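One structure, pasted below without further comment.
Heads up, one of the protein chains got dropped from this complex, but the rest are sitting where they should.
Chain naming follows the written order as A and B, and within any one chain the residues start at number 1.
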Amino acid sequence: MKNYDTLLNDLAPQKFGRKGVIWTTLLVVVSIAGIIAYIDQVIQGQVVTNMSDYALWGVYISNFVFFVATSFVSTITVAVLRLTKNAWRTPIVRIAEIISVAAIIMAGLTIMIDMGRPDRLLYLFIYGRMQSPIIWDVIIIPTFMAIALLLLYFPLLPDFALLKKHFKNTKPKLSKWYGLLSLNWTGSDAQKSIHIKSIHLISLLIIPAGFMLQTVDAWLFSTLFRVGWDSTNMGAYFISGAAVAGIGALITVLYVIRRSYNLENYITDFHFDKLGKFLALTCLIYLYFNINEYLIPEFTSKKEEITHLNVLVTGEYAPLFWFVIVGGLVIPIIVLFFKKGRSPLAIFWVSILVVLGSWWKRYLIVTPTLLHPFLPIQGVPEAWRHYFPSLHEWLITAATLAMCLLIITILVRYLPVIPIQRTADEQEQLKTGKNLES
Amino acid sequence: MEDNNKNSRRKFLDKGLKLGLATAIGGMAISKISKLSAKSNTGTGEFVELMTTDGTLIQVDSSEIVEVVHTTDPDKKYNVREGKPNRKYVMVIDLAKCKNALKCQTACNKHHYITGEHAWLKVYQMQEDEDTAPYWMPTTCMHCDHPACVTVCPVDATFKRRDGLVLIDNERCIGCRFCMAACPYSTRVFNWSEPNQGDMTMDMEMDMKAEGSCHSSPEFAGLPSVIGTVDKCDFCPHSIDKGELPHCVTACPNGVFYFGDKYEDTVTNGDETVRLSKLLRDKSGYRLMEGLGTKPSVYYLPPVNRLVDFEEGLEYFTEFKSVENPEKS
Partner (left out) sequence: MKKTINYRFVFLIIISGFFLSINVQNLYAQETKKNTIRLKADYIKTMNKEIAFNLRASSKVDGSNIDVANIELTVFNEYNDDSVKLGSTITDSEGKSTFVVNDLNLIKPDSTGLYNILVSFKGNDAYKRASKSVTYKDATIEAKIITKDSVNYITATLKDTATDSVLSDQILNVQVQRLFRPLRIGPEFNSTDESGTIIVPIEEGIPGVDGMLTFEVVLKDNDDYGTVKAQVTAALGTPVVDESTFDERTMWSPRNKTPLFLLIVPNLITLGIWGIIIYLILNLVKIKKS
């Protein structure tokens, strides 16, 4: 194996400094607070939330949809960029895969929080009915999780082998773990051929898997009669929304990691520029779907549609709606059009807006529709005509987000955030001018 | 010295453990005992003389006697999830007669021990447009033939039977509320907290015994309601099995609800018994939200030629309430 000292010094996982420890502690505290709130919910029942028979799905479901959407990032960046031969993706793929894995794991956990009887979880598997969209979801989420994990793991094999050697003297125990995980990787031709074929296969597989995941998630809503959900748009709408959320999350995490680990040489302004253009493109596509979803129904002005639209555009949810559309989509598009807008710091703030916009967008998809059913809301307490998450819901939601970040943090702590072997190969390729990989 | 300390520590731990163990066992014993005593059937001590089939007289404690109705179909053995064949229950609601007396709602709440804040039977104040007439519209579960709720249930907790009823098995329900999101008639209700049916458990047991069953079943919704599961109107199969009409039908003083078997083409409101096809044809019956394709089993007769003004029903209209909660103990 060649000597990759500089690379390893730059990219090998390092111990957390003070900031890292504070960050991790904070995440753990928030997670524990949420777990306590959840235990209280299990004991008292979901009456601790502000959900009612009308707002029967609230922030738990919108949070779940957000996680599913964010997990799309590995499909859209790793696989799609690979198939379109965008070689610049190398430094960002590891982080994208990490975010994908963390998000899909949290998606699986978050949906269980919304169940009224989590003790009957196994019934989904024993008594499942294939006619139900929830069962399609139950199938696709573990499937995607397996593929995302494989997509993360395969390219790690050569890196683990390198790290084993790197830490052999300084941290023997850690080195042993890396050794185990590297599965005796030696870089032999036999291993490499299996490796390359497998990665190619996973990249191909995760594209339909990712598309199916987003589509099935969309079908949870569009298979129902409700106004705002009963849309033929839903599948494509969710896919494009997931692309926006995924890339926004990726850029945010990328910037933070670049700053913390001083990786300016690897994740350059060029990468942010490219990602900025990609984000602008996905935002434009998503904006197009939003126009179809929210503007065109005004044309026929069907009573039920107009009730729904008015609530969003001028009514109770107007501030949130305009924040999501303008702040979460229009402003990012405008800013990203300019070269200066795609500089790392600028794009970081734009991405934060995009992620916030994405999270609140899912909130707008789930709850307002439920609050104007076909029959008038009568015979129930006045509070049931509104919904805003309760303290329990906020604590639990914050905890799920914290846990997602915690998973990312732990993975970043122990995995090389930029593929070492691949970077080395590419550097060599540049030097010798040979074409090593497609 | 050290040894003494160790010994005293050991003794302390020893005693502590023994005390803890005793407390734990004692606590468990107490809780088991309290459960037992709560469930024990207090015999009335009264004895009844009964004649057996061969003419001898025997003495039986009156609390062990189950009322059996002789004149109806003795063959009650059918699968609760299947129902009886060659039957299709339908309801007809005559909006021309409804005055919002809310006796139907009260009877339903009482007989299903509804303690939440959301009744299963609601009487809506309806008015399509300012220029069209307002009217009172009672709604129950529509027991649709193309039920959206059953289609989306992931665990088969809600199901459609041969006889047309859509029922809920609250031992299977996982509380995902997908069925509630699917129902366009907003007729389903969720038990967000522990339903405080505690005081009524004895009455419930008596009611269940009267049906000849000793455990809860989807045929008697609400007995008991289970936390974290969904409930709704069940068309009272427990009454139907006794040859009685659902409680809302008998409770209505204005004869608004008709109930019957569509295949027999006959519905009755307790007083009038008419051919269903004739009723729907003469009074132009329709179904709610027909365009959605759910094929509901509840027909409505339009509010024409009303005997009483709509405004008289406003006296009983409670916009924010549908269940009279029992006195909190």
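Going forward, a contact is a pair of C-beta atoms (placed from the backbone, for glycine too) under 8 Å apart; a residue touches a chain by one contact, two chains touch by 3 or more.
Keep in mind it's a predicted model, so treat the numbers as computed, not measured.
The missing chain, though absent from the display, is touched by one residue of B:151, B:197, B:225 or B:322; that residue is B:151. Across the entire complex, the residue among A:152, A:209, A:267 or A:283 in touch with the chain not shown is A:209.
From the options B:160, B:188, B:238 or B:283, the residue with contact to the unseen chain in the full assembly is B:160. Touch with the hidden chain on the side of chain A covers residues 127-131, 136, 139, 143, 146-147, 150, 153-154, 157, 183-185, 188, 190-191, 194-195, 197-198, 201-202, 205, 209.
Residues of chain B that touch the chain left out of the display are 44, 46, 48-51, 62, 65, 67, 69-71, 81-82, 85-88, 145-147, 150-151, 156, 159-164, 206-207, 210, 240, 243-245, 259-261, 263-266, 268, 270, 273-275.
By definition in this document, only the chains that are shown with their structure count from here on.
Here the CA centre of chain A is 43 Å from the CA centre of chain B. Across the complex, chain B is touched by residues 44-47, 49, 51-54, 56-57, 114-118, 120-121, 123-124, 127-129, 131-135, 138, 220, 223-226, 370, 373-382 of chain A. The touching residues of chain B, counted against chain A in their complex, run 117-119, 122-126, 139, 148, 151-156, 172-178, 180-182, 184-186, 188-194, 227-229, 289, 292, 318-322.
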